[in-house]
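Yeah, one chain of the complex is gone here, protein chain that is, but the others are all in their spots.
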Amino acid sequence: MDLRSLLESYKEGRISIEDAEKELRLDYVDSIGDDVLFDRARELRKGIPEVVYALSKTPEAVARIASSRKGLTLISKANACHLEAVKEAVPEAIIRYDCGMAIIGRMPETNRGKIGIITAGTSDIPIAKEAQIMAEAMGVECVIEYDVGVAGIHRVITPMHRMIEEDVDAIVVAAGMEGALPTVITSLSPVPVIGVPVSSGYGMGGKGEAALMSMLQSCSPGLTVVNIDNGIGAGSTAALISISGRRR
Amino acid sequence: MDLRSLLESYKEGRISIEDAEKELRLDYVDSIGDDVLFDRARELRKGIPEVVYALSKTPEAVARIASSRKGLTLISKANACHLEAVKEAVPEAIIRYDCGMAIIGRMPETNRGKIGIITAGTSDIPIAKEAQIMAEAMGVECVIEYDVGVAGIHRVITPMHRMIEEDVDAIVVAAGMEGALPTVITSLSPVPVIGVPVSSGYGMGGKGEAALMSMLQSCSPGLTVVNIDNGIGAGSTAALISISGRRR
Amino acid sequence: MDLRSLLESYKEGRISIEDAEKELRLDYVDSIGDDVLFDRARELRKGIPEVVYALSKTPEAVARIASSRKGLTLISKANACHLEAVKEAVPEAIIRYDCGMAIIGRMPETNRGKIGIITAGTSDIPIAKEAQIMAEAMGVECVIEYDVGVAGIHRVITPMHRMIEEDVDAIVVAAGMEGALPTVITSLSPVPVIGVPVSSGYGMGGKGEAALMSMLQSCSPGLTVVNIDNGIGAGSTAALISISGRRR
Amino acid sequence: MDLRSLLESYKEGRISIEDAEKELRLDYVDSIGDDVLFDRARELRKGIPEVVYALSKTPEAVARIASSRKGLTLISKANACHLEAVKEAVPEAIIRYDCGMAIIGRMPETNRGKIGIITAGTSDIPIAKEAQIMAEAMGVECVIEYDVGVAGIHRVITPMHRMIEEDVDAIVVAAGMEGALPTVITSLSPVPVIGVPVSSGYGMGGKGEAALMSMLQSCSPGLTVVNIDNGIGAGSTAALISISGRRR
Amino acid sequence: MDLRSLLESYKEGRISIEDAEKELRLDYVDSIGDDVLFDRARELRKGIPEVVYALSKTPEAVARIASSRKGLTLISKANACHLEAVKEAVPEAIIRYDCGMAIIGRMPETNRGKIGIITAGTSDIPIAKEAQIMAEAMGVECVIEYDVGVAGIHRVITPMHRMIEEDVDAIVVAAGMEGALPTVITSLSPVPVIGVPVSSGYGMGGKGEAALMSMLQSCSPGLTVVNIDNGIGAGSTAALISISGRRR
Amino acid sequence: MDLRSLLESYKEGRISIEDAEKELRLDYVDSIGDDVLFDRARELRKGIPEVVYALSKTPEAVARIASSRKGLTLISKANACHLEAVKEAVPEAIIRYDCGMAIIGRMPETNRGKIGIITAGTSDIPIAKEAQIMAEAMGVECVIEYDVGVAGIHRVITPMHRMIEEDVDAIVVAAGMEGALPTVITSLSPVPVIGVPVSSGYGMGGKGEAALMSMLQSCSPGLTVVNIDNGIGAGSTAALISISGRRR
Amino acid sequence: MDLRSLLESYKEGRISIEDAEKELRLDYVDSIGDDVLFDRARELRKGIPEVVYALSKTPEAVARIASSRKGLTLISKANACHLEAVKEAVPEAIIRYDCGMAIIGRMPETNRGKIGIITAGTSDIPIAKEAQIMAEAMGVECVIEYDVGVAGIHRVITPMHRMIEEDVDAIVVAAGMEGALPTVITSLSPVPVIGVPVSSGYGMGGKGEAALMSMLQSCSPGLTVVNIDNGIGAGSTAALISISGRRR
Partner (left out) sequence: MDLRSLLESYKEGRISIEDAEKELRLDYVDSIGDDVLFDRARELRKGIPEVVYALSKTPEAVARIASSRKGLTLISKANACHLEAVKEAVPEAIIRYDCGMAIIGRMPETNRGKIGIITAGTSDIPIAKEAQIMAEAMGVECVIEYDVGVAGIHRVITPMHRMIEEDVDAIVVAAGMEGALPTVITSLSPVPVIGVPVSSGYGMGGKGEAALMSMLQSCSPGLTVVNIDNGIGAGSTAALISISGRRR
């Protein structure tokens, strides 16, 4: 019963003042942040699929969650056991061993926006794929350039050329090791860049800390970061920038 | 001499093949990233003012840089000594003791976009002001809401209401201590959020690390972060999102 | 206008359905967490004074806040400059140089509960005083035992004897260096213990990290901790345990 | 032989002065902290079961300990091997694969108190179950609310409503990732809250450090913390608060 | 088509000005850093083989890369699975289980220079072998001294004697634990020393951090370091010093 | 009244059984660890002076403590303000600006033992002096060798020669920077060595962490460590080894 | 040929001055630290067995070293694979699965000294056994007390009583978790104490860092520490204190 009907029912004596009061109180809880204020946020956000982090869950728990979802759902940070359990529970799921993900439900058209995704090396590709799947699941097209190192600086120019030609709205840059690529890309980019540090190194700083710190220290205007290996977060934010920029 | 004139001069014999070759080679260096490829990047980026970090420089050095700049220049992370030296060197500079900044040159109209800036507590205000001055220096209007704590969750609703009504394109959230506010804001926001951890606490994690880690751990799609106390970076990226989203 | 009056006004036609609806919507924002649900929380919490952390604020800002408060307000982590500025702005404030605090407004009777406060060494006393002032400001009496080392284990027995005789409801233990005292106290205590690590050491772990980690590692049931030097947090929680235990 | 009987035996000449003296000296060691001073502590504490941490022990060692205990004993942080070894050694033990625990002996009635337990996400449930089993083993009833995220702030209101209606004496909040939930809960809670950081994330701060630091930085009066994943400690302290508050 | 031919073709009318211009623009990208400026760098660097880090790649990915390479390629940080996959894909590859490496292609003569390699203990040998293989792959001879501890200081003298007699141009010193050996060697060495911290210890600092910090803190002129376990980096730099010093 | 007298008084009826019982109970507290068990510990330990750490105390507090002590007391980690306050309060105190100490009371003869003290560089001398004063205050003679670097390995031989000739019972080695000296000394020493890391460096590990970790990683049998800059702890332990070894 | 013979041979013309000179030069290298200066060190140290750390070596490498040793050799930090390989290679070796060690060669009489070894909990026992085996291998008797917690402070008194009665020369205390036991023991001990932090916990500080920092922060004169889990180092130093103290 919506607010207006409730008021009318009360006025017409179909419900008592006590019931109206109680109903209104209960309604408070449901309505906060939902019905009243945030229509626009909800509108945009309804295109964001559920993401289930498999990492700290058992394969059974992940399979159970997977089979109970109705809308588009992504399983991420899943190992082989998780993925096999999902496969068995939801045979039609798309299993992506290459980036530890599973896709439950139907992917949308990618016509809500366009972003770029760049990786520094081949070890960064699984994280880049997380970002890509997430963005595509939000209806955003991805322009991909893999294996653009920073060591040979001229190698960044062709990919950047393409990003500009494709007119992307944001660029995700996944980089492990010393993590310098996002800084270089940002200096050449007309659109915001989201750096994803990748845990592909070894020794001091090799679990992504060096890359994360590098990106945080960078003074290029336009660069923000997400946590180490958080391809999902980078992809969703880049997609949100694109969708929200094109909504006008 | 541009490329076409050069070619014509050579064809017409006004310059030798050696000179043409040399000229072309020298031109390479100048032209990379400038004249050829990145017109669009440059167009957008030309609205970004120079930022001089005073922190690790002497007052004299900062004053010398300040007086030598021609375009709009912001001095940031400046202490009282830096600011007084700038004041003396550039009397018309705007000195902002409240956030350790100085503004050299003329601020533009703020008609290129609109962003929101929210702080968790009063200690976060100087960093929020950094973000505001930077965004305004890029021609972007700022909608400000100070002192929105996370402890009383209902206190976030009114500010978010205003952000949505004002139709901002991105929101900067500055928060020290436990840094939970950006996560909460992001869950309610239709536009991307940029978290700025602030070094306003004490004890373990009090120099902004707790806030930074919290924001990095947050799983809200749409939240990215900049380094601790980096108001400039947050403001410039939010402004870039707004400008670049409105360019279409 | 409260909910019932609003409904009646509407029924009696004194206000239109549109106004009723609008009034109800506006009311949502105010009422969340305040008028509807949390009467009991608010009742207990209304005895908790405001605490203003001076650490990352200017003396002027602290003085301005101090002079604008109406209820009981504590200034903490204040240095000499902060305290002098408060003294000037609010002459009747109680200035506590010994623990970096100022008290604005009138302290209540201490009849709502009783807690114990124990320190390991003399360097821990300022933090213990923070806890004491906070608890007293919440109307809770404090039984104090200073300088109970852990090195001479028999020295803990007399203070614990007193704590038990005084029938305290919770014990705050402030300890720097190796932070072993809370573990020992907890093993002897019939009531919950709150450990406050103190930054009184030097060398590795000397800024309170050793003490914090020790307390976190302790396996004594009944021991919880607050952040390094957070006397306010320990005092308020101990007081809350006492008040809430005695409310029955 | 108790003290009075000893004195009388000596007076009556049944034992020599040397024997009396020796007996008294030996008695010192036994009596410290036991017979003389701490009756009340012991009374309360006698309801606390033994807890055996399996983590750094071999399955055989854990099984041996399990089969030698007479009173109620909890095995915690046990992997599948530990649990199978316990099962074999003590067939009547209750094996809890879902939270890595085993229960040896008989659980008491839960009539000594009542606490609440809240988790932020499904990954935090095993730690919450540790807290629940520990509290129930101390005779305290648990009111459980799982999967209360912080991202959708309105989702905290219903669970808090229930906590207040059930009149719990303390609330355990288990939260990984950014660890913001305990801060939010504390701001709404009339009773003390114990935060348990959970190691369910990844990347920087993902082993529970971000959650721990967040909780330590929180300035909500009434919040204290235990170590990462220490459900046992949180459950036992919450139970102690409840039992000790109800003893009056 | 090189630059001069292009200019002539245009002059002779064989290509239009538009084509000449376009050709020149495309050429920019290829030529940066390659054809114009860095002949000498390229000359020296052409002796540096490709190195593929297996650590964060799947065995299949490593095997695929291995079989696609034409020039000399080293696989490093490979586990047994990686090495077996390489063996199967490239039967003629040299498999080095002793240091987790595989060599694809033909090793050169070692006549371009000479370096020394010293280890502190037997646990440092695999890392030393990485350095050796890398240097030999660059055509540089290695003088090896294993198991030169720092504890018995006189044990360093014979190896140093040999290094001087062999007239090496740089010395790689691999050391785990406390990492003191490079400091001692540097004080006795006429040539630059490159320290490689090795992750062979345990406890605090045992993953190579103690060794790394020791080497960074050392004040011996002539000592620089590479990351923990980075034998490849140390070997290649030492080789570069030797080759570049002998080029005169 | 001692135990035997008490028993006799009771037997003779001079005191009641209630009084005897109470007296015995009170006696428990006093006697634990003091009168009964630990005569030998107390005997040795009675030569250990009180040490007051000035670091986290105000000058007034330190002066007050200084003037209230009766036995030999050392003030350590004192800055100029602390020392001047002590000077004024206790004019006969010996003030040591060179190592931040003050000596209150009379130093004993140094005839209870003999230890060695070695420093790596001149920056380590103040910490070495802390160790020396502490050992001398315990009646132990110190054989001093300053500025024995590790870089020139032959420089350690003469000082070690002297240590052996002087027949010291333990050696304190203070070393900052890379902290390698204690490892080298231990390999040459017939007696236990106590390493004191010194916070004399800069950059990564420069606050003594590199030195501490080096010493912890060292595998020389006979080396133990104290915390960074803890000259007092090293001196007292070395002295205790000497005194306790010579007591036989 | 010893020095005197050499000189005589030369004088008698049996060798030339060139040969004498060369012989003397070669002799330098051998004699440094060995024949000339350090007889006493060598005397004491000759009782110290070789220790081989298996941790970062392959089972084959460990077995090869084990079978090549002639004197008493201890293998430590060995896993089951290491131990089985040793067993096969050296059938008469004593294999200690309980503490990851193997003993090659014959253990001496334990008549050179006496030390105490105390553990806080059962998880610390394997490390304590390392210390025991090392000390016994040096000919030193060990007085053992396991499972002396710090939580029940009276439990430390009986073990200390025994240590004093047995007249040990040094005490090794192994403690994980919060690591408070060594501080308490040191305050009661007439002899030096060596703390061994043990990595038996979990959560923040649980890998032995909390215990290590606690021990480093402790201000009890007489306590020094070794690295986390370094039972060998603690045992050898305690044994050295005992042997060197009894040599007089």
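Going in written order, the chains are labelled A, B, C, D, E, F and G, and every chain counts its residues from 1.
In this section, a residue touches a chain if its C-beta (ideal position, glycine included) is under 8 Å from a C-beta of that chain, and two chains touch if they have at least 3 such contacts.
Because the structure is predicted, anything quoted here is derived from the model rather than measured.
Enquirer: Kindly state which of the options B:15, B:61, B:94 or B:144 is in contact with the chain not pictured.
Expert: Answer from the full complex: B:61 touches the omitted chain.
Enquirer: Check the options A:156, A:173, A:226 or A:240 and report the residue that touches the missing chain.
Expert: Once the missing chain is taken into account, the touching residue is A:156.
Enquirer: Give the residue, chosen from A:72, A:94 or A:219, that touches the chain omitted from the document.
Expert: Residue touching the chain left out of view: A:219.
Enquirer: Determine which one of E:63, E:194 or E:210 touches the chain that has been left out.
Expert: E:194
Enquirer: By the contact criterion defined above, which parts of chain A meet the unshown chain? Give residue numbers in ascending order.
Expert: The missing chain touches chain A at positions 150-153, 156, 177-180, 183-184, 186-188, 201, 203-206, 209-211, 213-220.
Enquirer: If the missing chain were put back, which residues of chain G would it touch?
Expert: Counting over the whole complex, chain G touches the hidden chain at residues 3-4, 7-8, 10-11, 17, 20-21, 24-25, 28, 31-32, 36.
Enquirer: Suppose we count only contacts with the excluded chain; which residues of chain E make the list?
Expert: Counting only chain E, the missing chain is touched by 32-33, 37-38, 40-41, 43-45, 48, 51, 53, 134, 157, 160-161, 164, 169, 188-192, 194, 212, 216-217, 219, 221-228, 230, 232-234, 236-237, 240-241, 244-246, 248.
Heads up, the rule we're going with is that only the chains that are shown with their structure count from here on.
Enquirer: So how far apart, in whole Å, are chain A and chain C when each is placed at the average of its C-alpha atoms?
Expert: Here chain A and chain C have centroids separated by 40 Å.
Enquirer: Residues of chain A that contact two or more other chains, please.
Expert: 32-33, 53, 157, 161, 199, 212, 227-228, 230
Enquirer: Could you tell me which shape the graph of touching chains takes: line, ring, star, complete or other?
Expert: Topology of touching chains reads as other, fitting no named class.
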